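Worksheet: one structure, shown below.
For this depiction, one protein chain was excluded, whereas all remaining protein chains were kept in their positions.
Every chain is named by a letter (A, B, C, D, E and F) in the order it is written, and numbering of its residues begins at 1.
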Amino acid sequence: MNEALNIFTRGFVKENPVTKMLLGLCPVLAVTTTAINGLGMGLATTFVLLGSNVVIALASKAIPSTVRIPSFILVIATFVTIVDLLIQAFSPELNQSLGIFIPLIVVNCMILGRAEAFASRNGLWYSIIDAIGMGLGFTFALLLLSIFREVLGAGTIFNIPLVGEDASTILVFALPPGAFAGLGLIIAGLNSLEKKMGDKK
Amino acid sequence: MISEAFIPAVASLGSVALTLGLIIFYVSKKFHVEEDPMVTILNDTLPGVNCGACGYPSCGQFAEVLVETKDSSMTCPVGGTDLAEKLGDTLGITMAEPKPITAVVLCQGDNDTARETAEYLGIQDCWAATQTYVGPKQCRYSCVGLGSCIAFCDFGAMRLENGLIIIDKDRCTGCEACIPACPTGVIVMQEKKAERYVIACNSHDKGAATKKACDAGCIACQKCVKVCDDDAIVIENFLAKIIQEKCTSCGKCIEVCPTKVNCILLEEDLKEAKQKKAS
Amino acid sequence: MYAKVLKTYRDKAEIEIICTDASKESEHCGACTMGQKPSSKPRAVLAHNRVKAKTGDMVEFEEKEHAEIKAALVLLIGPLVLFMLSLGIAGSMQFELWQSFFFSLLVLAVTYTILRYFLKDTTYYHITGIK
Amino acid sequence: MESVNLKVSNAPFVRSKDSIESVMYNVALALAPATVMSVYLFGMRALVLTVVCILSCIAFEWLMDKARNKPNSCLDGSALVTGLLLALNVPANLPLWMVVTGSFIAIVATKHVFGGLGYNVFNPALVARVFLLISFPAAMTSWPMPAPFSFDMMVDMETGASPLGILKTDGVQAALASLSLMDGFYGTMTGSLGETSALALLAGAVWLWYKKYITMYIPLTIMGSVFLFTGLFHLIDPGTYASPAFHMVTGGLILGAFFMATDMVTSPLSIRGQLLFGLGCGLLTAVIRLWGGYPEGISFAILIMNSFVPLIDRWDLNDRKAENKKKPEKP
Amino acid sequence: MRPITILTIVGILSASLLAVVEDLTREPIAIAKEQMKRKAIEQIFPFPFDSLRTVTTEQTTFYEAYNQDNAIEGIAVETSTEEGYSGLIEILLGVSPDQKILGYKVLFHRETPGLGDKIDKPKFKEQFKGRTLENTNWKVKKDGGDIDELTAATISSKAVANAVVKGLEFIKEQYPKSSAE
Amino acid sequence: MKTFKTGGIHPPESKFTENTPVELMPVPKELAISLNQHLGKPAKPVVKAGSEVKKGELIGEADGFISANVHASTSGKVKSVKPHPHPGGHYAMTVFITPDGQDEWAEGLNTDPVDWHGFSKEDIIGKIKNAGIVGMGGAGFPTNVKLAPPPDKKIDTIILNGAECEPFLTADHRLMLESPEEIVEGLNIITSLFGGEARAYIGIESNKKDAIETLTSHASSKGIEVVSLKTKYPQGAEKQLINAITGRTIEPGELPFDKGCLVQNIATAVAVYEAVCKNKPLVDRVVTVSGLEIGKPKNIRALVGTSFRDISLFCGNLKESTNQIISGGPMMGKAVYTLDVPIIKTTSGMLFINNVGIEKARERTCIRCGKCVDVCPQGLAPWLLANVAQLREFDEIQLLGLANCTECGSCTYVCPSKRELVHWIKYAKALVNNRQKRKSA
């Protein structure tokens, strides 16, 4: 159980796919204009990760190494398309704002990476935990960045206004430069935080 | 329930996948690269710092040669005994125990013991200082004390204290990266030993000159040579040297050394040794 | 920059580049400009062998400047430009989409077939000494 | 042993009197006419804004030195110049909190994060200006009308678009009607603090040039290329494109070309590099002015060219190396 | 040969799965799209309506909203202009059967955030309610008209006004009678 | 007025002693004669503690092709031969002589001048070699070697270097005023070695008007051209001087003789004259003692081996506030760390200064102002060299022309960030050398 906990938690900070492993950065930067988008993207990715991890954990024995990567990509793409269709059906607004980045989950290197590095070598149970842990870690990073950007850039949080309509918010944070700067700051912050914690130990 | 998209979807994707499979199958047959899995395994076991202490330019190279020759005398000083065991297990041979070596600074001329020359204000680097003049310490064989070597140590085993380099023997892996970094050559490599006596001085000046320059300098007075029953001390070029293979750690030399700050050192952490001496 | 000789030809040799870097400051291998991590896969390249190194020798080698860029230009950008040109030509000849597409694929294939003869033993590396 | 306490350092033992301080304070001095002019045109508010901007820059510099454990550099003049230039780059009625935010961006996010003086890749004052422009477009594009000798604080004064803004939105005729070239030259037009008076700026620039703190390669290529490029299109279609003279005196072109593109930290060192840099700045400025969404392009142009500086440096470096390789040393 | 078979099988399985899911979601997606439209129209109409009829003409698309009695309660028309500060602005304009504006919603724009994008803010939109082609001088105040322009975004304001006029004129063409009433 | 093409600076001249005639310094109580007074291998000692020597007697014998003889600079007894601080900063084998006060020349030395015209080339070069003459302009290259270039190199231009471009220094200036005949004769001897066609020049900076006049009046009749040079540092550096006078450029890796040129210092010319005509070995030289911290700045003629301490006492002692003593000029000299160091054949000056505000780490970061590039006479990019040296990328730095730097110090002089540019360059050179040594070992 301890092992499971460990697998589950490491995706948050220690091996966070975004801030530590720098994987799947494009959606992170692109869709984090509002917290809702961030959350949506994170959960969609988690779903794909979970699905593909499960399938791959179950089927990896049957897949010969030569066609491993193409098969994995097929599996991942299937789940991505499913998510895409589901979002289109049940949350058209989200679909509109996430746009092209839903299909791009396919190339989120994190997913292929987890499939290769974890799911194909570990059992179903651990793969599920890993998927959820990593997915939530991804979502966590997205949420952090998107809240940062939404609060500073639009003056709202989850679309709830924090300041009056006429107040000047720092618009750059809603624009591309703000995405880069925000992520840079978050990583730098986590770096020094981690160092401080390490020093304390 | 078969939807209208079902057949084209399955057919097109299936055929693309089939083509792809064919290509990959063909390729993997055609371009298969034979690689000894053992090398990869060993490579993963090795420390991977590519420090060169083993005599090969990289850990991977070491692994390759080891797999090829199964030469049990090859050692990785960084990994130490543990690693040797592991490597041996993997290869099914008994590896030679690497004799762990450590860097030793042959100088005790810190800011208290060594007398200074003019203050040095140039680039704070041992090479730059010695290239400008004899250096901040009168003794030109000394540890210059600007710490150029520290950056070369991958393992954080060196630190500067009171104008002298101190080597953390626990961290030092004997990779020898610091040796070429030092302009005065006061760092040498010696086998790691629990108890070891060294003449911690590098000065080849005559006794009088040495004494003038430093309280901890070896003045080549021959006392230790005479008292040593094992002929383990020789004097070369006005400097005593303990031959480690012969030294039995009897400690007699340390009793007779007349220098103000004993230039013979019971080799542990220098600081501890000093404290011991003080008490 | 060090390498191991895998195979020798008349005036060339196939060498495997060894990644070295003992300095902790840099994360990448000092043996090539690729910024590879020292642990990544070895690369074997063809090199001029003036010093007559033999198989198994450890050699020092030099890389002609911008080897990767030159290789990429010859191998990728040249053919790609031809591909696009042929698309343009096909387009101006009022080909159909399918036709012009396959026409340019054909051009690409032909380009590579021709290149194969020219590039067989082009190399941007020189062995400079035996270690 | 010695009666004197000798110190050993390396030759040369004499050094010129130039220092970072002298360079920076001279730049500040060169900007003084433009600053005085801005106070004359926009009154007390301009003065308050300038002082706040400079002080906040120096304060951030001090804070960063403290935070990074570096020797104190807040009085070396570079923060002063950055602050002054930032102040000259914003409208006189910009809310003070925005000014301080700009200082933060300049000193902390553009200078110290990259390592401090000498290491920054981008021009701090310009990054701050563009940051403000994009974050607070309304505040950054409504300029107070110049009101010479009005020493009030312009709480709610009349604002207007700058000549370039009018050019962009209302076309050439309106823009030309809004000012005479002489207005532009003396500076009695709307604009940021230091953008208005070509005369005051040029006086300062000539001083800097005379003192050899700047060379004229960059400014002249910028001015020249903007002149030629806008001139070309003016000839083609004078109805759509304003005359090159109009482009010369309006907006931040002179301030940018002579004081900001010349920042040596963020511009190339070699002469050909400087020419290339200037040409790039000029063309980009003209393109943005003629067809872009923003009325003024010089800030963006300089920032974009800043990012090319490492490549230009690299070009010089490679050439140096190639040259030295060609003539191998004889043993 | 196994790899090929496996890959093909994976491909076929994926495709089948997808086809099934697609089949299942086709309807919901269509409904969702409809729903989106309806929601948008609901936002501009201040009243609930019962059914919607979509009319596509050569120039544009418009929607008629009916109440339970099958009487037209409102018309929503897609209209656009290229004259925004950054080009295209698309709006969905809602008018009552007597061709008074009920409201509008911006469907697409690229105006500067913080300036031109205020055309989608209630404060600006509010003033259009109740205006008709006739009762308003469709110029901005600056040019002597009735429309309050946004500070520092006159161009966007003008563009919106123009788009609205275009929409109103289109409706007038479509429903000449009702306007005559 | 001629000058070199690229770069150069003009530091304050501070030539306090230009009107002070050369004063002869008496024999001190002890002499420490270094056996390493030249470029190349140190001389081999040929005396032992206790030997009696006469003035001018050989005490160190040239050891190898590039090396030079060393002679006793006074008569007395050898006290010891041991390592001793050297003005170069390090220890060198040094012969200590306790003078007997007689200052008595050995047999056959320092005779009355004879006419040299009958001497053969070999004779002349042999005499120069025996007299232990080395370049007195700073580098100390054995003159006999320089005067016998490989036969395939044709020398057509001989230049006497009277630029004395370093601030403070006036030794050459005084020499030009006080010994013009010897200089001209020396130059004639050198020129004669290269046959009739070689043109002879004397290059003098324009701030020494009197010297230009004096030498013009002595030299013009002998077919020697005195060239007035713009006062600009480093006008006296060999490559720059050649460029100024002939317009030729010594390319990286070339030596002056590759371009048909030969440059000698003024004092070297005098020494050559004395060696050839008077059989006088090089045992003394003119030294400028200057700086704000010395009691009486002077030009003195001192024996080789006189310690800095003795000289400072002779010149009115140094002040308490002295914190740097420099051997040589302020641009190229070296700070000495003890007053025990002796002067050697190449010591042209000795400065006592209070370098205010020198402290550790006054270096700041490069602000890329480009001044160093503008002033570098060798057309280098000093800032880049220093940066690369700081990064310790020694392969890279060699490609940037490290070897071409003459270490003139102009770049460091102008740098507003007070970077130790030359020092970084010297540092890189030292490490590059060390690496090459280790590689070949």
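Here is the rule we use: a contact is a pair of C-beta atoms (placed from the backbone, for glycine too) under 8 Å apart; a residue touches a chain by one contact, two chains touch by 3 or more.
Just so we're on the same page, contacts and distances are computed from a predicted model.
You can't see one chain of this complex, but its UniProt record names it "Ion-translocating oxidoreductase complex subunit A", from the set "Molybdopterin synthase catalytic subunit", "Ion-translocating oxidoreductase complex subunit A", "ABC transporter permease" or "Pimeloyl-CoA dehydrogenase large subunit".
In the complete assembly, the contact with the undisplayed chain comes from A:T81, out of A:T46, A:S60 or A:T81. Of D:C57, D:I134 or D:M189, it is D:I134 that touches the chain left out of the display. Although one chain is not drawn, its touching partners on chain C can still be listed: residues 14, 28, 33-36, 40-41, 43-46, 66-69, 71-77, 79-80, 83-84, 87-88, 91, 97-98, 100-101, 104, 108, 112, 115-116, 119-124. Seen across the whole complex, the unshown chain contacts chain E at 14-15, 18-19, 22, 82, 85-88. Although one chain is not shown, part of chain F still touches it, namely residues 365, 387, 390-391.
Operating definition for what follows: only the chains that are shown with their structure count from here on.
Any chain touching chain B that also touches chain C would appear here, but none does. The chains touching chain B as well as chain F are D. When chain centres are set by their Cα atoms, the one at the greatest distance from chain F is E.
Averaging Cα coordinates per chain and for the whole protein, the chain whose average falls nearest the overall one is D.
Among the remaining chains, B is positioned farthest from chain D, on the basis of C-alpha centroids. More inter-chain C-beta contacts link the pair A-E than the other of A-E and A-D. Chain D and chain F have Cα centroids lying 48 Å from one another.
Within chain C, no positions touching two or more other chains are listed.
Shown for chain A are the residues that touch two or more other chains, namely 66-67, 70, 74, 168-169, 171, 175. Those residues of chain D that touch chain F in the shared complex are 1-16, 18-20, 22-23, 71, 78, 115-119, 213, 264-265, 267, 269-270, 316-317, 320-321, 324-325, 327-330. Of all the residues in chain E, the ones that touch chain A in their complex are 2-4, 6-7, 10-11, 14, 17-18, 21-22, 25, 28-29, 31-33, 35-36, 113-114, 121-123. Against chain B, the residues of chain E that register as touching in their complex are 1, 3-8, 10-12, 14-16, 18-20, 22-23.
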